[in-house]
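Okay, so here's the structure we're looking at.
Missing here is one protein chain; the remaining ones are kept as they sit in the complex.
Showing chain A:
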Amino acid sequence: MLEIKNLHAEVDGNKILRGIDLTVRPGEVHAIMGPNGSGKSTLSYVLAGKDDYEITEGSISYNGVDWAELGADERAAAGMFLAFQYPIEIPGVATMTFLKTALNAQRKARGEDEISTPDFMKLVREKSKELKVTPDMLKRPLNVGFSGGEKKRAEILQMSLLEPTLCVLDETDSGLDIDALRVVSEGVNQLRSPERSMIVITHYQRLLDHIVPDVVHVLSKGKIVKTGGKELALELEKNGYADYVGEEAA
């Protein structure tokens, strides 16, 4: 279970998050929506443990472990996965090599045996087929020359291979056409399970037609200003964020 209490965070001295309270139980999918600049991506980076994102007040704990004690790599081994809004291109690192290195690093951190190469190959082949990730993509350097859709599919492939229990999807729908959105959403939906928590960050309701959330939160100016069911997303789509942004400003 993820528990965020009164979380304040800043980047380069700029206060971005101003008191977030959020609890996500296993099996739940929470959507976080909000206008540009509300702090959605910052929340995802703070959860994943990016260096220059500093928690100034409050706490994050996952399954009883204080997240502040763990580096980004240790959080990943403890079940955290961030699907990046802009997956980074890493020239010189073949995708396949990267996937195996990441999987084995996490296994090692958890005291498990490394996966054998044949087992790994089989696993990747299976999962990449479902996500329409071609063998050619796996041979290329990580994300280099991938289209927007390919990058997002590759992110979900990583998620599916690493089997995290806490998934944060940061605007996974951005830059996707309708078909790619469907493939990615199906990939995500297959990973929904009673043990797994998900936070889906998005601007738009359309992603939530495919990945139907249990709870929807509205984030504005670094705080959650409204929480509701999936119907809240539909309301936002109709009326925009003006009500909430205005409310906060008053």
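Methods note: contacts are C-beta pairs under 8 Å (C-beta built on N, C-alpha and C of every residue); 3 or more make two chains touch, one makes a residue touch a chain; residues count from 1.
Please note the rule applied: contacts and distances are computed from a predicted model.
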*UniProt protein name of the chain not shown, from "Nucleoside ABC transporter membrane protein", "RNA polymerase subunit sigma-24", "Fe-S cluster assembly protein SufD" or "Putative protease"*: "Fe-S cluster assembly protein SufD"
*asked:* So one chain is hidden, and I want to know which residue out of A:A105, A:L123, A:L191 or A:L234 touches that hidden chain in the complete assembly.
replied: A:A105
*asked:* Please identify which residue in A:G92, A:P118 or A:P194 touches the non-displayed chain.
replied: A:G92
_Sites on chain A contacted by the missing partner chain, in the whole complex_ = 48-52, 71-73, 75-77, 80-82, 84, 87-88, 90-94, 97-98, 100-106, 109, 141, 158, 162
